[in-house]
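The complex appears here minus one protein chain, its other protein chains still in place.
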Amino acid sequence: MSGIACSFGHYARAGTRAVPTSQRSELFGNQNVTPCNEDLVTFSENICEVLTTVCDRRSVHAYFDGGNDLDLTLWDRATELGWLGIGVSEEFGGLGLGPRGLDVLFRSLGQNVSPGPFCSTLVGAQWLSECTALDVAKQFVSAVVAGTLSLGIPVAPGGVSMKMQGGRITGESETLLIHPRTRLSILPVNNEGEAGFALVPVGAGDADLARIELWDRTNSIGRVKCRNVAPAAVIPDPRGRAVDLLRCYLALAVASDSVGGARAIADQTVAYLKLREQFGRPLASLQALKHRAADLYVAIVKAEQVLECAIDAADGDVASAGMWAALAKAAASEAYLSVADDCMQLHGGVGFTWEFDCHIYLKRALLNRQLAGDNRALRDLAAGQLTEATLAGITTAEFAA
Amino acid sequence: MSGIACSFGHYARAGTRAVPTSQRSELFGNQNVTPCNEDLVTFSENICEVLTTVCDRRSVHAYFDGGNDLDLTLWDRATELGWLGIGVSEEFGGLGLGPRGLDVLFRSLGQNVSPGPFCSTLVGAQWLSECTALDVAKQFVSAVVAGTLSLGIPVAPGGVSMKMQGGRITGESETLLIHPRTRLSILPVNNEGEAGFALVPVGAGDADLARIELWDRTNSIGRVKCRNVAPAAVIPDPRGRAVDLLRCYLALAVASDSVGGARAIADQTVAYLKLREQFGRPLASLQALKHRAADLYVAIVKAEQVLECAIDAADGDVASAGMWAALAKAAASEAYLSVADDCMQLHGGVGFTWEFDCHIYLKRALLNRQLAGDNRALRDLAAGQLTEATLAGITTAEFAA
Amino acid sequence: MLGKMKGAAMSPARSDVLEKAADPALFRTAVRSWVEATVKADRTVFSGRAGDIFYDRQQWWMAERNKVGLGTPHWPEAYGGADLSLKNQIILAEEMARAGAPVMSLFTVSLNHVPATLIRWGTEEQKTRYLPGVAKGVVWCQGFSEPGAGSDLASLRTRAVRDGDSYIINGQKIWSSYSMFAEYCILLTRTDPNVKKQAGITYFIMDMKSKGVEVRPLRQANGGAGFAEVFLTDVRIPVENRVGKENEGWTVAQSTLSAERGILVFESGERLRYVMEEFYADALRNAADWLRDSEMTREFVRLFAEMQGCRQLLRRLLRENEANAPSAFETVIYVKIISTTLRKKIGDFMLRTKGLGGQFHTQSFDEMTSDPMNIYIGSFAGTIAGGSNEIMRNVLAEKVLKMPRS
Partner (left out) sequence: MLGKMKGAAMSPARSDVLEKAADPALFRTAVRSWVEATVKADRTVFSGRAGDIFYDRQQWWMAERNKVGLGTPHWPEAYGGADLSLKNQIILAEEMARAGAPVMSLFTVSLNHVPATLIRWGTEEQKTRYLPGVAKGVVWCQGFSEPGAGSDLASLRTRAVRDGDSYIINGQKIWSSYSMFAEYCILLTRTDPNVKKQAGITYFIMDMKSKGVEVRPLRQANGGAGFAEVFLTDVRIPVENRVGKENEGWTVAQSTLSAERGILVFESGERLRYVMEEFYADALRNAADWLRDSEMTREFVRLFAEMQGCRQLLRRLLRENEANAPSAFETVIYVKIISTTLRKKIGDFMLRTKGLGGQFHTQSFDEMTSDPMNIYIGSFAGTIAGGSNEIMRNVLAEKVLKMPRS
């Protein structure tokens, strides 16, 4: 274990800032400096190491079959190790690594098809930290970092808003990405004519969460039915910036999860092809399968590179960040699905059994395709933004420094 | 040479009906009976045999480079052998084999990337034989069968019509599929408010043909500039049936040409892979290339089968014939292009040279994609017809017995 | 008309439906009205029932078909079949598809593989003993594949050792569909490990109630449990249950495998037609969002055309089979690759039209022919089993295109 993961561990376990700010900025840089790749790689390796132990194949399968509480175990471990503060800035007790830090975490979680409310919570927290008044943000974001609060968010930001009248919300929400135990959700509202979001307590008598069972059992969604519920906070969004940012962060998270998952199942498949013999030789020695394997990695690298552009843009806070995030999510989730699909095929018969991992990755890939919005809609959005920028004579293809 | 091609040859050479009707219907059946596959196969083999001699690789390349008049040579030979009457019925001196006969011919021409005004002329004649008054049809169609008349037709029926006022046409036509020597063209007109077509003399002083050079030099297109031209005949089309039929026949012709071309270049590529050695063994023994080759044929068979459905429908004169023709053309031209593209790649360096055939097939495939209308437009049309039929409770998936 | 019908009076099972067999149009009408009425009854009998009704419903359906002589419609009369002409078999399959009648998947092996094998290779005693049971609903399974012998079937290692009047079997089979329900199993074993792998294989009929047979259901990726592993420990099979000679089982097995290329696939192609037509009609009825997206409607008509082309290809295969045309060898490869990948594409397309809703898990109890996720995930059974599409490409390249072996 290198010093970095230990720092994280120690910092979180102590519950206070164990690593002095100066030392941490040396490690990860401040927001103006792109965090050094090596640090992020080490960080990522450490997360992987933990996930490989906690979230191993056997545990994931057992969770998939309802046989353990891996989601909760993982959440506790993530709290302990400080993962929950990776993106948000230091004033919330976070590490301030922003989109690049979140990418590292979501990629690892994707690699291990990990369950738990990570995506909705950390996307929601990142967004809250940037879109709400500091006192509101502090209250909720700090609780997320401390592991005592998880959040629900819309599956596809930009959908139908709930009506809010006289400070109260009534009605059924659109579909939310939300863990069954989550007690607070970000909901789009139309507050007497003004667009915005509300932070709504969930699970109390007047705001039931109706779960929807998914083919991908590593994720949870549902709808909230509100009867005259008073939100914990309201975030006005008259110009639609907040909804764009929420979609952007969610899209990035799904893209990271997708490339992580794609690489993991591809690696697993190549390993399987090396082991499995047919006609007296390993499948991996067959040229047609070699080319198929090569194509998997080409597809993954293509998606990873688009994602890289999108993270750069979000990290650099450039105007086209939302466009790139939308394109990255579309590219990554499609690559994930095509890779997972071909990996099931390349596994042959066993790949089609419940006991092998293929179907778990495939189902997660299928769900990812729908998260943050349908890919057609996301590309339409991107085309609209590209048009606007082009007409204004602004390029979207400049790299953020 | 089997008796069938000899019959054709003899029949045409004699200029009269040398084969008694009874005997011919025994060979090819009358219109109510699907012509026996075997006869068509023999017929097709005979056409191929002739084309292999007349329209060999060397001649096509020379034609492509402007070094011979293969288009005209081929036209003369086709006239002699009676190919020009293959589709139209006996009252025009034809063989009455309809869409199925035309398919056989166009497929063979496509196989050999043959030049000449076959597509526009035979599609035009078939259409005239069914859409015009018998006397008008007899005049023009018989001339086509006799080899003394070739026709121009719109590249994409359903486009912009020319204005016709007081029996005269003025203006520039849309793009036509038309041979430089062709002297009569079918043009869509708006005849004082009524939609229809006109048969317009071309090449005289008041109707210039402006040729447009194509990447695919085996085809000719151009536009006609009319100055107060009196058409040779007018075909009113108030309900749009004629335009639909023209598009249908053209789409079928392009589809046949496409599957013929695709199969030919695929065969040639597989033969090349067997000859060419690399790393001390034939390329054809490499499994990745075997799978690629297999995929070529799968793509071709898929397109051929859709075309088969479309020919069935046109032959059976079912209501959905136009829909199936549009879908077949889209499928076949896309398959052709993807096959020709991959064949160039599979040939390696030599495939990229002017001396090899790949580029000729590739360019014809690219042009085919645009003939009879853009494939997106054709599929939109098909979707519209499918919707109409479905709403009316009519199935389009019944085979024409 | 009735008087002219060939052999109409010969079979006691001849029914109102079968009596029309001489006239395709009348036969179609008769089948249609019978199947529609019966399937409606099916919905009454089984609607609302809980638990795994698959087995009951399959047996009920076999019994109903039997009542009108359609239990084994494509079999020769000599073995209790209706001996339908190809044309009538096509009509029957079309009408079954049209009515959405249950797919007889429980009986796939008994209806197709068993007769294809026994009629050619079985002893008279074997035919008399086993074939009549099929129409009565006796379920068979296939014991061919093994964990180490899938595409490379001939490398199978389940041992059979002669011991007096019987053979002792030890080994493990996998991907054995519905073996948990089966009374008998057609089994491939290795009797001589010291010769070329194809040369040491022997073919048996195994009673699934034999001591030493253990069936462990395998769960599929889509949650279903249609196949199982079969463990064989000192299972004793009498010599009279051997099919063909010792060590000649590979040749016998070729007959078994040829059963997979006929009317069976045809019917599933026909069903896909109705799935697509109904899907489109539903979309129009509900003014589905995706109809306003031309990218989607174009994709739909493209798939619709592929489906129609695939049906056309299946018709060609049936004609070629009937004529014993050598080209059937090529056609069946195209059918396999095209139909299985088409099913996957259609499943995926439908899934996308449902958006997020396509990801909601529904506990459907039917054979789930029209649930997009089931079509999509289930499609892998098609692209992998029965000679994976990769093997098919090898065969196409080497046997049809004559590309040299590496």
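First chain written, first letter: the chains are A, B and C, and each begins at residue 1.
Just so we're on the same page, a contact is a pair of C-beta atoms (placed from the backbone, for glycine too) under 8 Å apart; a residue touches a chain by one contact, two chains touch by 3 or more.
Keep in mind the model is a prediction, meaning the values are calculated, not measured.
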item	value
Interface partners of the hidden chain - shown chains only, full complex considered	A, B, C
Contact partner of the left-out chain, one of B:T170, B:Q370 or B:T387	B:Q370
From A:E172, A:E213 or A:D295, residue that would touch the chain that is not displayed	A:D295
Sole contact to the chain not displayed, among C:S33, C:T128, C:Q254 or C:S294	C:S294
Identified contact with the non-displayed chain, of B:G166, B:G193, B:P238 or B:G349	B:G349
Hidden partner chain, residues of subunit A it touches	270, 273-274, 281-282, 284-287, 289-291, 293-295, 297-298, 301-306, 308-309, 312, 324, 327-328, 330-331, 376, 379-380, 382-383, 386-387, 390-391, 395, 397, 399
Sites on subunit C contacted by the missing partner chain, in the whole complex	293-295, 298, 406
Positions on subunit B contacted by the hidden chain, ascending	155-156, 175, 212-216, 221, 277-280, 287-289, 344-345, 348-349, 351-355, 358-359, 362, 366-367, 369-370, 374, 376
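In this text, only the chains that are shown with their structure count from here on.
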item	value
Geometric centre: closest chain by C-alpha means	C
Centroid distance [mean C-alpha coordinates] between subunit C and subunit B, Å	41
Interchain centroid distance [CA atoms averaged], subunit A/subunit C, Å	43
Subunit A and subunit B: spacing of chain centres that average the CA atoms, whole Å	53
Multi-partner residues of subunit C (at least 2 other chains)	390, 393-394, 406
Interface hub residues of subunit B, defined as touching at least two other chains	286-287, 290-291
